[in-house]
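Our next item is chain A:
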Amino acid sequence: MIQRFVFSGTGGQGVITAAIVLAEAALYYGELNAVQTQVYGPEARGGAARSDVIIADAEIWFPKVLEPNVAICLGQQAYDRFSGVVRPGGIIIVDSHNVRLQKTISSRQFQLPFHETVMTEYGTIQALNMCMLGALVRLIPIVSPDAMRQVISDRFDERFRQTNLSAFELGCNLVKESVRTF
Partner candidate 1 sequence: MSAPTRYAERKAEPNIRFLQGNEVCAEAAIYAGMRFFAGYPITPSTEIAERLSERLPQVGGTFIQMEDEIASLAAVIGASLTGLKSMTATSGPGFSLMQETLGYAIMTEVPCVIVDVQRGGPSTGLPTHSSQGDVMQVRWGTHGDHSIVCLTASNHQDLFEMVIDAFNIAETFRTPVVVLIDEVVAHMREQVRMPEEGEIALTERLVTAVPRDVDYHPYFPREDGRLPMSNFGGDHRYNVTGLVHDMWGFPSNKPNVADELIHHLIHKIENRKRMLVRHKEYNVDGAEIVLISYGATARSARHIMENRRAVGMAVGMIELQTLWPFPNELIRERCKDADYIVVVEMNMGQMVHQVEAAVDRPHRVFLSNRVDGAMITPNNIKNLIRVIQGKGV
Partner candidate 2 sequence: MAATDYLRKRFMPHIWCPGCGHGIVLNSLLRAIEKLGMEKNDVVMVSGIGCSSRIQGYTDFHTLHTLHGRALAFATGVKLAKPEVNVLVPMGDGDALAIGGNHFIHAARRNIDITAIIMNNSTYGMTGGQYSPTTACGDLASTAPYGTVGKPFDVVALARAAGATYIARTTTYHARAMTRILTDAIKHHGFSVVEILSQCPTYYGRENDRGDAVEMMEWYRDNTVAIKPDESGPINSACNGEEAPLPIGVFVNRSEPEYCDSYAKLVREKVLS
């Protein structure tokens, strides 16, 4: 089993943090191996941001993702870049606020209202990444939601813990049924 994820968006959306949380959940609680890499730009905010995660039940050598099984695109630019390289049978998850879907893509596409959900609830997009993770692990049950909750609790101090946990739950509730890709 090997699953390759690309998290992409713009700087400040928290795609790198999201990637680390998923990888840690797989490693610490999922009895799986995980490798995370990221593409750095000089800008800490704004600009394109991308992080790759590979989760497998074996050793992982080449650490980058060239053709993802799962592409999470939080912006149009990211979608345009990755929607064409998703592996056969793979899925694409996009934020409905930021991305307009193309009909010609053969992968299964999920357009979910992460931006709208967190803006309605918190008035800020700070926890958008956790909302996205909630939907992700419901769609692709590679790690359990409990494992994710544990990692989120460990990672954030009390000022941000509750918001991130509740955003994660909001994301879980956005998805009715899962799609297995592995």
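A quick word on the picks: all candidates are chains of the complex that A comes from, given by their letters.
Annotations for the structure displayed:
Here, a residue touches a chain if its C-beta (ideal position, glycine included) is under 8 Å from a C-beta of that chain, and two chains touch if they have at least 3 such contacts; residues count from 1.
Remember, predicted model here, so these are calculated numbers, not experimental data.
For chain A, the touching candidate in this complex, among 1 or 2, is 1. Chain A meets candidate 1 in the complex at residues 1, 20, 23-24, 27-29, 31-42, 57-58, 60-64, 66, 182.
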